[in-house]
Structures are given as C-alpha cells and as structure tokens.
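Here the structure comes first, spelled out in structure tokens, and everything after it is commentary.
Only one protein chain is missing; all other protein chains are in place.
Naming follows writing order (A, B, C and D), and every chain is counted from residue 1.
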Amino acid sequence: MEFSNINIIDVLPGLFLVVASVLAMISIAIKRNHIFIFVVTSTSLMGVFLFLILYASNHEFNVEPLFVIDGFGTFVTGLIVMSALAVSLLSYAYFEQREERKEEYYILLLLATLGSDILVISKHFVSLFLGLEILSISLYAMVAYLRKRNKSDEAGLKYLILAAFSSAFLLFGMALVYSASGSMDFTGIAKYVSANPTLPLPMFAGMCLMVVGIGFKLGVVPFHMWAPDVYEGAPAPVAAFIASISKGGMVVLLVRFFDTINGFQYPVLVLAFACIAVASMIAGNVLAIQQTNVKRILAYSSIAHMGYILVAFLAGGELGEEAVSFYLVAYFLTNIGAFGVVAILSDQDRDAERLEDYQGLFWRHPKIAAVFTAMLLSLAGIPLTAGFLGKFYLITSGVHAQLWWLVIVLVASSVIGLYYYIRIIAMMFEKAEGSDELALHPRLYLINLITLLVLCALIIYYGIYPQGLIEQIHNFLQ
Amino acid sequence: MNLLIIPALPLLGSFILIVVGSRLPKRMIPLVGAGSVGLSALATLILGYRFISASLTSLNVIAWQWMDINGLSPAIAFHLDALSLVFIFVITFVGFLIHVYSAEFMVHDEGYARFFAYLNLFVCSMLTLVLADNLVLMYLGWEGVGLCSYLLIGFWYTEEKNGYAARKAFIVTRVGDILMAFGLFLLFQTFHTLNIQEIAGQATQQWTVGSHTAFVISLLLLGGAVGKSAQLPLQTWLPDAMAGPSPVSALIHAATMVTAGVYLIARMHVVFEFAPEVLMIVGIIGAATLVMAGFAALTQYDLKRVLAYSTISQIGYMFLALGVSAWSAAIFHFMIHAFFKALLFLAAGAVIEALHHEHDMFKMGGLKNKLPVVYWTFLVGAGSLAAFPLITGGFYSKDQILWLSLASEHGNIWFFLMALLGALITSIYTFRMLFLTFFGKENTPVSHVPGSSMNIPLIVLAVLSTVGGFIELPHTFGHLTVFSDFLNPILPSVTVQEDLENFEWLIQLVAALVALSGVGLAYFFYIYKPELSDELKSSAADLHSFWLSGWGFDKLYDRLLVRPFVYLSNINKKDIVDKFYDGLVMIAEWVNRMLSYTQSGILRWYLMGIVIGGIVLMALALL
Amino acid sequence: MILVTFISVLMIGGIMAWVAASWSNLASRWISLITLLIDFILAISIWMNNASTPWIEKFYAPWIPNFGINFSLALDGLSLLMLLLTFFLGILGVLISWNEIQYRVGFFHFNLLWVLAGISGVFLTMDLFLFYFFWEVMLIPMYFLIGIWGHENKRYAAFKFFIFTQASGLLMLLAILGLYFVHKNNSGVGTFDYFQLLGTQMSLSTSRWLMFGFLAAFIVKLPVVPFHTWLPDAHSQAPTAGSLILAGLLLKTGAYGLIRFVLPLFPEASAEFAPWAMLLGVVGILYGASLSFAQTDLKRLIAYTSVSHMGFVILGVFAFNSLAMQGAVMQMITHGITSGALFAIAGILYERIHTRDINAMGGFWVKAPFMGVTTLIFVLASLGLPVLGNFIAEFLTLIGSWQANQTLTILATTGIVAATAYSLRIMQKVFLGKTLNEKTMTDLSLREKLVFVPLIAAIIWLGLFPQKVLNTTKPMIDKSFKTEQTTLNQKDNGIQ
Amino acid sequence: MQVAFYIAALVAVISTIMVITRFNIIHALLYLVVSFMAMAVVFFILGAPFAAALEVIVYAGAIVVLIIFVIMMLNQKEEAVTQEKKWLTPMVYVGPAILSALMMGELVYIIYVGESHAVGQHVVDVKELGKTLYGPYILAVELGGMLLMAGIVGAYHLGRQKKKVIHRFLKEKED
Partner (left out) sequence: MEVSAEYGLLLASVLFILGMIGVLIRRNIIFMLVCVEIMLNAAGLAFIVAGSKWVQADGQVMFIFILTMAAAEVSVGLALILQIYHQLKTLDEDAASSMKG
C-alpha cells in the first residue's frame, strides 16, 4: 500500500466532507432529526472553512496522481464550502416547510460539495470524472428532491439524461486524449503537448469532445438548454447550488486544465471557446428578455454570466485568473442570494417564480426586496455591488488581452441583460395589485433572512471596498 | 444728473408695476407708468440742455462691467451723443405723451397695470438700445424692444389672432436679429471689440472703401435693420402688429422701435461708408419699400393698416436717405415722422374707440364735427404725412430726402423718381383715409368722445409735427440748419453733386405739386366721385386684392417657409430616430422568440443541441 | 475633506430622510431640505472665499491600490459651479415635490439625495474609475425616481433611460480601461488618476477610438441627436423633481465629461473630430427645435428644447476657444435653471389640471398671472433673450464658434429663430388664448413662489452679472487652452 | 485472434443496432446483453480480462437485470409495443441520422488520420490492475465509494412511493 505518499492534511477538506456525509447518513439511520443533521452539515462545512483559514497557503503541492492543492484551488474550495454553507442555511427553512423527508438532502448536499471540491483540486482525468459524477449524481436526486412537485421529477430526469449523455462525450473525449497522449494526468498531457509541437488530430478531437462535457456542466451555448428547465424544476436552494457551486468547480477545472497544457497556443481551441462565449453571452441575455419566470430568467442570466467568465478565461494570464476568481466570488454570492430570495418567498405549493409574485414586494417585504434588488443589480453589474467590480475585472482582463470583440460583445449583451434585471426590479417597486388566486403565503424564517442580509452586505462591501478581496486573491494566486 | 437715470426710471416703473401692479389702486397705475417716463423725459431735457450748453460731443457712463473674457468685454455702459440725444428726446417725449394718452385710453382694460408695465419696459429697452455704447448692449435693447413689441401686440391675449400676430412680429424680426448677430460675430472677429466707438476708430484705420469684410458686415447689419424696421423683405409683420392697442402702435410701431433700424445704420455709418454697394442696397430697399408699401396702403380698409403701411413706406424714405448718405436727413425725417405718425395713430385710436372698435374706414365717415379735436389734429398729421407744402413738418423732412436722393453724390434719378412716385401715393392714401373717416355721411354712431388726457397729447403732437419742421429749412427757403449742424459731429454732412446744386427749387416745386395733386386725386375719387373709385376697384380686382394683401408676401412666406416647417415638424412629431431604436428592440424580441423555440422543453431536442455542438467543435478541430 | 463632506452629507441625509419617513413625512422633507441647504451654504462659502486658483480643494485616499484606483476628489471652478447648480436645483427639487409626492415620501427623498450625491461625485472626482462609479451610481436612484413616481408610461421611460445610459457608459468603461493600459504600457504605472493620465502619449488612431468611447457616454447623456430619444420619454414621465434633476443636472454631467475628460485627455483626436462634433451640435439644435415645435405634451416639448439647447453646449465645447467654452459652461448653468423652471411649471400645471396636453390648456393668465409672468420669463430665457442668462451663454458660444466654423454657426443661430417659435408656442398655448380648464386653476402658492423667485433671480443675475461665474471657470479654461491653442492653430488651416 | 475481434465487433454492432431498433423493450434488453457479451470478448482480446469479467457481471448482470425489474414493476404490456411502433416512424430518423452521419464521419476521419498502433500483445492482468487501483488510485476508489453512496441515497429517496399531492385549498376542505 502506498498510503505513505499521501499527506493526510492535504486532502483533509475533502475527507472532512466525506466524514460529514457518512456521519449524516448514520445519524439518519439512528434517528431522523432535521435540526441535528442540519447542524452537522453546517458545522462540518464551517469546520472545513476554518481548516482552510488556518492551514491555507498559496504553496502548491501535489497529491499524486490525482490532486493538486494550490492557492487557486484552496481559494475556490473555501468559496465553494462557504457557498455550500449558505445554501444549506437557506435550505433549512426551505425544507422545514415541506413534508418530505428532509434529511437525505444534506447527505446529497455534502456529497455534491465534495464533488465540486474534487473538481477544483483535481489534475487527473479520473479525479475529474469522479468529482463530476459525484456532483452530478447527487444533483440528480437534489433536483428531483421534492417528489410532490411534478416539475421536480421532470427536471431531474432531463438533467440525468442530458448529464449522462454529455458525460459520455466527455469520457469519449478523454479516451481519445488518453489514447493519443498516453497519460491521463494533466501534467503528463502537458509534457506530451510540449514535446509535440503539432498535436495529432485525435488529441484535438478529444479536447473538443471534452469541451462538450465541460460546456454542459457550465451551461454554455449550445449545451445550455437544460439550464432553464432544471432551474425551474429544482427547489430554489438546489438551483442556487447548480448555478453557483457546480459551475464554479468546473470553471476552475477548465482554467487549470488549460493552464497546465497551455491550451491557448492552439487557435482552434481559443476560437472554439470564443464562439461559445459569444454565443452564450448573446443567447443567454436575449433568451431572458421576454421571460416571465424568475427562475428561468436567472438560468438564462447564468448562461450569459458563464459566457462572461469565459472572456476572462480566454484572456488568461495572471489577470485573467484573478478576474475569474473575483468574478466567481461575486457570482456565487449574487446567485445564491438571488435564489435565496426565491427560496424565502416560496411556499408549500410552488416556488416564487412568477414575475407577478414579486409585484409590490418592496412595499410588502422591503428588506427582501432590497436584498433582491442588490442581487439583481450585482448581476447586472451596477456599481456599489460586487457584480460591478467583477465585471470590471473581466473587462479589464479582456482589454488587457486585447480581446476587443469579445469585450464589445460582453458590453453589448450585458446591456440587453439590463433589461430583464430591471424588469424584475421594476416589478418589485410597482404598487401591489389586489389579491391574487395564486398568491404565495411564505413563512419567513429568520435564519433565511439573516443569511440573505449577510450575502447582501458582502456584495455591497465587496462592491465598495474590494481591496481586501483582491488582496486575498492576489495572495492565493501568487 | 446721471445718464443712467433716464433708462432706469422707466425700468423702475415697470418693475413696480409688475410686482405690485395688481394691488395698486387704479389711479396710481398711470401715475407710476406715465410718471416714470415723464421724469425720464424731464431728465432728458435737463441732460440735453447741459449737453448742448457745455457743447460736449459725447458723454459716457459705465454702470458695470457686464462680462470680460479674452477681449470680449462689453460693459453695461451708455454713450450719449447728438444722435442718441435726438433719439432719447423723441423716445421720452413721444413716449410720455403716449403714456398720458393711454392713461385714459386703456382705463377700462383689465390689464391696465400690465399695459403700463410693458410700455415702461419698452421705453427702458428703447433707451438702452439707443444709448448703448457697445453692440452687445444695443443687442440687448434691440431684443428687449422686440419682446415688448411681442407682449404689447398680444396684449389682448384672449384673441387667438393677436397672439399669432405677436409671435409673427417677434419671429420675423428675430430673423433680422440673427443676421445682425452674425454681423456682431464678424465684427468681433475682425476688430476684437464690440464697442461702437472703437469699431469706428479701427474701421477707419484698417479698412479701405470697398473692403470685403466691410461689405459682409454692413450687409448683415442691414439684415437686422431691415427686420426691425419692417423693410423689404421682412416687412410682413408690421401690418399684423396693428392687433395691439393703438398707443402701442403709435409708440412702438410708428415712432420708435421700427426706426431702430434707421438708428442702427446711422450709428454704424462709419462701417457702411466703407461698403458703398451696401449703401446702394439700402437705398434700393428703401425706394422699393416705400413704393410697395404705398400701393398696399392705397387699398387697405383698416384704418390702422393704412397707417402701418404708411409707416413702412415712410421708413422706406429714411432708408433711402441713408442709402444716399443723407444721414441727418434720415434722422430728421425720423423725428418728424415720429411726431406725426404717433399723432395719426393716437387720433386713429381715438376714432376707433369712439366707434366701438370699428377699424374699417368704409364704415366710418362724417366724424369731422363729432370729434373736432381729433379731426383737426388728424388733419395736421395727415398734412404732414402727405408733405403738404410749406406749413407742415413733413414737407421739410421729406423734401430734403427727395432732393438728396437725386442730388447726393450717391443719389440718382431712379431713386428720385421712386421717391416722387411714393410721395404722390402717400398723399393720395393719406387723404383717402382722411376723407373716408371724417367726411361723408356718418356710418357708425359715435359712442365715446375722448377726454382731455387724450386730447392734450394729440394737440401737443400736432404742434410738434408742424413746428418741428422749421428747425431745418432748405437753402432755397430760409436755409436753417440747426438740426444737421447739431448732428454734424456724429453724422457727416452730405456732399451734393455740384451740377445739381442750383436745381433744388425745381425739385421742391415738383414735390409740392405732386403732393397737392395727390390730395386732389384723393378728393376726386373719394369726395367728388366716390363711385369712380369703386369702378376702378372692380376693374382691377386682382391688382386690388394683390395690394390689399401687401403684395402677397404673407402668402409667399407661408407657402415657402412656415408651412414646410410646420409640416415637417408635424410629420416627425413621433421622432423618426426613435423608430431606429424601436427597430433594435423589435429585432431583439424577434431573436428572443426564435431562440425561445429552441427551448421547447423536449429532451431530444436538447440532446440534439449537444450533438450539434459536438459536431461543430470537432469540425473546428478538423479545420 | 470638505469635498467628501459634500457627498457624504447627501448620502447620510438620504438615509436619514428615509428612516424619518416612517415617523413623519414632513420630517423627511425637512431633513432633505436642510441637508441640501448645508451643502449649498458650504459650496457658497467656498465660492465666496476663492478666486482664481485652478484647483481649490483636493482630496485623496487610496481605494483599490492594485489597480491604481484612488478615491481622489478635486474641486476647480467648473466643478464648483456645477456643485452650486446641483445643490441649488436640489433644494428647489425638494420644495417643488413638497406636495406632489405623497407616496413613499421617505424613499423618494432617499433617491433624490442619492442622485444628487452621485452627481456631486461625478463633478468632483478626478479618478476615472471613480468617475465611472459615480456615473453609474447616479442612475439607479434616478431610475427609481422615474419608475416609481413617474407618470402613466413610467416603466418604459425608466427602462429606456437606464439602458441608453448604461450602454453608453459601458463603452466609456472600455475606453477608460483602454487608456489605463495604454498608460500602463507607456510608463509601467497602472493608474486611473486623471492628472497622471493627462498627456498620455498614444497614436492618433488609438486616441481616436478611446475618445469615441468617452464620447459615447457623454453624447448620449448630453444628449446629441441621434442618441437623444431616451430623453423625451424620461423627462416627460419623470415626476417634477425628477425632470428638474434630469434636465438641470444629469444632462450637464455629459457636458462636464466632455470638458473635463474628452478635450484634455485626447486633444488631437478631439480637435480632429471637432467639426463633426459641432455638426452634431447643430443638428441637435435644429432637430430638437423642430421636434419641440410639434409636441403637444408640455413636458415632452420642454424635453426637446433641452435637446436643442444642449446642442449649443457641444457646439461650444468643440469650438476650441475660451469664449465658446465659457459659453458652453454658462449654457450648462442657465439651461439647468431654465429647463428646471419650465419643468417645475409643467409639474405644477399637472398638479392642478392633471394633464400635460397643451391643447387642453389655454388662457391661464387670467387665473394665474404670477405663473404667467414666471413662465414668460423662462420662456424668454429659453429663446435666448438678453438680460437673462441664456443669452450670455448662447452669445458667447456662438461668438466663439464663429471663430471656428462660420457655416455651422450660422446654422446654429437659425436655431434661435426656431427657439423663438417653439418657446412662444408654449406661452401661447398655455397662458394666452381662450381660457380652458380654468376651474381647477389657481395661481402660485407661497411655497411655489419660493421655488420660482430664486430661479428668476438667478437667471436674471446670470444675465446681468455673469462675470462672477465667468471668473470662476476662467483659470480652468485658460489652463486647458494653453495646451490646445497650439493644436487649434494647426487645425485652423484644416478646417477652413 | 484478429478474426475473433472482428466477429465480436460485428456481433456487438449488430446487436446494438438491434437494441436501438426493437419495439419490445425486453427484446432490446436481451440484445443488449448480447452486445455486452460481445464487448466482453473484445475486452478480453484487448488484454483486459478483468474488465471483460466486470462487463459481464455488472453490465449484463446487474444493470440489465435492474432495468428488467423496473420494467416488470411498470407492467409494460402489448400496448407499449404498439406505442413504440407508432413513435418510431422513419421521420424520426432523419435528423439524428444526419447528425450521426456527420459525427461518424468526423470520428472515422480523426481516428484514421492517427498513426496505426497494434494493441493487445500485453495482458494487463488483475494483479497489475489491483496494484494500480489500490496504489495511486486509492483515493479515487474512495471517491467511487462516495459516488455509489450518492447514487444509493438518491435512489432511495426518489424510489419511495410517491405521496398523493393535495392542494392546500383542498386539504382545508377535508379537515
């Protein structure tokens, strides 16, 4: 046994999550208790975060052959863990109101977080694949978790078939790459790549097929079509999870993979990603403009945002990586916040997804409306919010890399995007009309509200004083 | 005695009336209104006396530096010299008389205070115009009088057409104003100053006669003058301006404001002298206008419109005089014209008020005995206007112009013949007006006989329009040159062509004969055989209506400028540019609908999307 | 430090006004009024004490050092004037909406004060990033002002306003970043600091592109035809105070940007572009006037007059001489006052007769002579009558632009005739003619007089004693033309 | 051995074609088992005997049986077959056929362009596989456990009988 070459400290965050999920499962077996399992989940997430704070460094070391733990990975792991914590906080109140068995959800949540975490630190096809699948399989169940809802099943099924389908593409692509390069390790592939100035065609084809799988997870055009349906059908906290954590892991993986093999030297790949980015930015924003379902709007917006991130990804370099990191923070906070608002306003029967549900919200629940406004403005990239600085970072990296066309498309499409964000805002500030048959009767939980307010405060804090965060990112990426 | 007090007093009056006018007792209003102008007139007298007795050439007062940027430093500063003294004398005195007249004339009107406020404001602006020592300040006065003219034409604002006439007056004169503004810009560009004295000084240093810049500048200044003085081709506003109360017509549209153009040209004569072609144009405009307006006046029914066209025509004489460099003749005619035309308007106002606001002369008649004061004063005014020989002021002033239009070194026979034709027409329409109004049988009963407050100004003006003429007598007849001598330091005297020097008496004779024959013709057509005039009218009906409409200028401008503008702005009311953005929105929505079809909810469709993506990506790899 | 006070007082006041509204609406109104008065008095005191140094005050604190972004504020004559205008119109905005706004009073004042804070920031900041930041910050509250308290078509108008300004603003952001990197490549120092970026060396084509980025934001805001269509909608739908601030202040930020950033940062490119910019100005003047003439919605009409009047600003700015520049600055101030006053009148008319259709108005002079006189004064100001401030502005602009381009000046001046036509049409349709709708018509109340008397006083004062204002901007303008005079001389031959 | 490979490949392809074209799902699954068997042969030929065994045990054994279980639970009858016939019209083939042809073309081209390489000379036996799996990939095995756990928990939660959905308003009436 070659356990000796694994420094246990290095993989502790993942291990923590594993232990936590097993613990959760055992606790269910002994006695079902929502609060207890919730506390277990959140404390373990907190624990991981604390561990990261205490032991994190930007020092890079490998856990051969599967993992690499570096600053970038550690930073995003922390982000993912905190986001998972936020999602779990939101989930508690959300599921407490519903009669389903709530406890399994936390196991799945922990496992999905684990999957995303694995993606973040993996440097090998096997760990990439396993991380992806742990994430996906947990998500299938999470999406369809509310079995009382018909949409939930439909969404789960769609997600399952499509994810498996695209996984097959990813696998086939990896197989082609492996067959061409003889290595499944990123560094091994990089060695092969640097040894062969002209890559064989199967290598390219394999990468392109991998992009299908990665693109699916990111929800970028043309692999985006699942996103609105799944977001709509999934419970709001799960949608938040999909929008943020599951995509974030993949983004990091993509960055790492490309960085390691230096994919930017191949115009084909750059062109492929540029096309995807442009298509995502435009299609995502345009698709949302007439949409009346808030969750679908957020889904389309996340498609567009992934397009934006790809701009920074394509810009590459230190600045590009910084931009991606910063944007991920802003994007995570904002999306979780936005879906959190949807979650807090949802009731037994359905989620607060109709645009009309938000009519006059500002006068009914000013705090929630204010939070949602901040989130939407952040998504739209308006100053005083982290989203603005995120977008600023992206554009900066794009301009720096002289990707003028991409940047101009980014700007133009985000103008289109403004329309639907402010449409929701406008709805919230309108006078509430008379009683509505379909009106929601949510029970507001303090824990939700506090979570949202904290998220909102963070967004505004980072919007006004981003220096601290920028420093952090800087330190981690050194 | 500060020069400032002269414009300041009416301004103060106006201010008081605007702010507290509605709360003042009714008899206080004319006291403030007329009083302020009266004091101003008094101040003018005192100042004028001192000015003359101290034999000053000019007097400068700076109130404050208006602005001062990179060489452009106009001040709120006043400059008094002989020319402006004549003008402020006329403005304050005639103004005062008209105020006094208005005190009775307007007494039953709701907007009594408003009327005096506007009128005071007008006097102030007019004084600023003539006293200004720089062109920017003059422009201020220039626009100010335009504003007051607008306000007073539209004084009875509930009538839609008054408002229209008022706006027309403002807008048409503004066309001239911007030409003048261009002149200012060019002057500033040329001399880096807009001070009138400095311009005059620099012009003589820098220019030679016929200089191109001088030509352009004078032409532009002429544009302004033409607009304000209702000369061709911007004369169309003045007949409509008669919608205002009669005192307004008297003060603004006869005596003072409309002669601002004359003042401008006289004031800037130094510049004009460098552009003889423009002076020629001034003469041509004057000659053409005086004839054109004369014919139009011949056919009018409305008493005040006759007077309006006559004003245009008389200012045409002044322009003619300016055109032949007969500066002081123009100013002399201005002064006399101010007296008699104010008189005629005031008298006409009295007639109209007496007849229940009846304007149509053919519905008047036989007022000779009903309104004796009005009749006699009107007769004096008409005589003066028709240049009845020897005893009227108008004879002397107009005679001078007739003579100089031929004899000045810039004059020629065509100017003279035009002027002569104008003189004939003038006396015809003047006496047509007189005969129709005061003779014949009474068509409308008299309801109101003017009181003393209206009569006194009439009488004073009648006296002035008679006596005024005697301060400047021709060579052949007393050779008195008080007026031109007084103006000489400012306005150079005219040089007469030597070979014509001895024919002055002949010209005078011809002019007198022409005037008299005009009277005779009027008598023949309107008293002796009135049916003949009707016959004449029906036999040349087209020409008649052509003249009646003021030579069709209104229609022309309406078709050419007003309607296209209104049409264009109306069809573009919704802003065509916006359609472009609507189009963008429509495209976005269309694309959105198209893309929404792809989100069909059907799983296989989504799978297909992934496959297509894969195919495209691999195709990229193959490329 | 006082510069920070300007902005923070407004922001704190805004929050206080919001909070106070839950207790009493009146308190909210008073708080905003007092807040603005404090700022106004502060600004006045600076104005009184200071004369002719180019930079009166500076404030500097690092913000995001990684990017060379600083919280850098500075005050010169131009900024000071704009600030004065901001606070002045702000006070009037509070007063004019005293009775008009009865719905969510606290939030209204919060937005009002935050718009003003954003605008003050725009006028003060000397860091390009911060400038963009404030540029955007002022939009959100403005969006709410239109979107919540506006008229029947408020949502459309608010969207349009927001999207137009955002779209153009993002182009500016691109240009700012472009400039940042150009400077960084040149000197190795990445900074958004205005003073350091001044005089950045770059090729003409680069500077042309970057200038267009800046220009995009400013000419949309100004607005220049054909980017003006947001304005009539936004102005006509906004509540009175909103229209007042939009027309009086927001448009000025565009002009301010031109003067502060476009000309100094890209002297060659803007000199090259100048004839076209002037042409755009002229097109705006004439097109706005023609559209204004056709409108029947009073606020829309006034909005198009803004398009026309702001044309003079761009004409003046790009004439490249100090006369025209002074005129443009003057025009910014006087147009702020005039259009603000006209919108206020439209607002109080709407309060009384509940329509903005001028065909439903007429003959109000009978019932409301004071309002008539007030309107008359501002109508006359809008047509550029001497004695009133607008004349100075337009005269200086035109006399300056005449030196640069005579043909365009001639065309622009014909706009004054058109201005006469549309301005007098307001007067005719609303106050003169047959009396309509007279039942609900009343004259100005004391509070309303309190709004208009300062406005009238200001516009007349500016017309008769403009020198104080001209002196304030003189150092700044003289400084900027020291550098540009040379390029102008070179360009002169090209233009003619 | 090459012949064996070709035969197995042919069997795999044909039986897979049969799988995707059958109307009766049980038939299809039986073909699927055949296909997996053939694949197992291919694995064996390629020198992966353990994989071949797993293929038979897990795929053909466990997974297919699981699916059959579910089909039995769902009680699919003759109507299902007619239903399938109705669904599977030639029109349905057009789009996928074109796409697949394109994709196939691309893949074939790509694979053919690469240089030829003989495989199967060396057998990677169970011992070697085990050493690798429990050596460097030990953590991956752990993760595989987690993966299965996720699957089990998910299937457990989702697989329970669904409760009847009662709308809020209806429920109140019942009370």
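A few notes on this one:
Note that in this section a residue touches a chain if its C-beta (ideal position, glycine included) is under 8 Å from a C-beta of that chain, and two chains touch if they have at least 3 such contacts.
Only a predicted model underlies this, so the values are computations on that prediction, with no experimental measurement involved.
Interchain touches from the omitted chain, evaluated on the whole complex, reach A, B, D. For the chain missing from the display, the contacting residue among A:Glu103, A:Asp117, A:Glu154 or A:Asp357 is A:Glu154, taking the whole complex into account.
Hidden from this view is one chain, which touches chain D at 1-2, 5, 9, 12-13, 16-17, 19-20, 25, 28-29, 32, 35-36, 39, 42-43, 45-48, 50-51, 54-55, 58-59, 62-63, 66-67, 70-71, 73-74, 76, 80, 83-84, 87-88, 92-93, 95-97, 99-100, 103-104, 107-108, 111-112, 114, 116-124, 128-129, 131-133, 137, 140, 144, 147-148, 150-152, 154-159, 161-162. With the whole complex as reference, residues 125-126, 129-130, 133, 137, 140-141, 144, 147, 150-151, 153-158, 160-161, 164-165, 167-168, 171-172, 174-176, 178-179, 182, 184, 202, 228-229, 232-233, 291, 293, 296 of chain A touch the missing chain. Interface residues of chain B facing the missing partner chain: 596, 599-604, 607-608, 611.
Simple rule for what comes next: only the chains that are shown with their structure count from here on.
Under the contact definition, chain A and chain B share the contacting chains C, D. Of all chains in the assembly, those touching chain A and also chain D are B.
Of the two chain pairs examined here, B-C and B-D, it is B-C that is joined by more C-beta pairs in contact.
Between the CA-based centres of chain B and chain D the separation comes to 100 Å, rounded to the whole angstrom. Separation between the centroids of chain A and chain C, computed from CA atoms only, is 43 Å. The mean-CA centres of chain C and chain D are about 68 angstrom from one another, to the nearest whole unit.
Of all residues in chain C, none touches 2 or more other chains. Contact with two or more other chains is made by residues 201, 205 of chain A.
Annotation, chain-chain contacts: A-B, A-C, A-D, B-C, B-D (touch as defined at the top).
Against chain B, the residues of chain A that register as touching in their complex are 157-158, 161-162, 165-166, 169, 201, 204-205, 207-209, 211-212, 215-216, 221-223, 225-226, 228-229, 268, 271-272, 275, 283, 286-287, 289-290, 416. Taken together, the chain A residues at the contact with chain D in this complex read 1-3, 6, 11, 18, 21-22, 25, 63-67, 99, 101, 104, 107-108, 111-112, 114-115, 118, 126-127, 130-131, 133-134, 137-138, 140-142, 144-145, 147-150, 156, 176, 180, 200-202, 205, 348-349.
Remark: chain C residues 63-67, 104, 129, 132-134, 136-137, 139-140, 143-144, 147-148, 155, 158-159, 162-163, 166-167, 170-171, 173-174, 177-178, 180-181 touch chain A in the complex.
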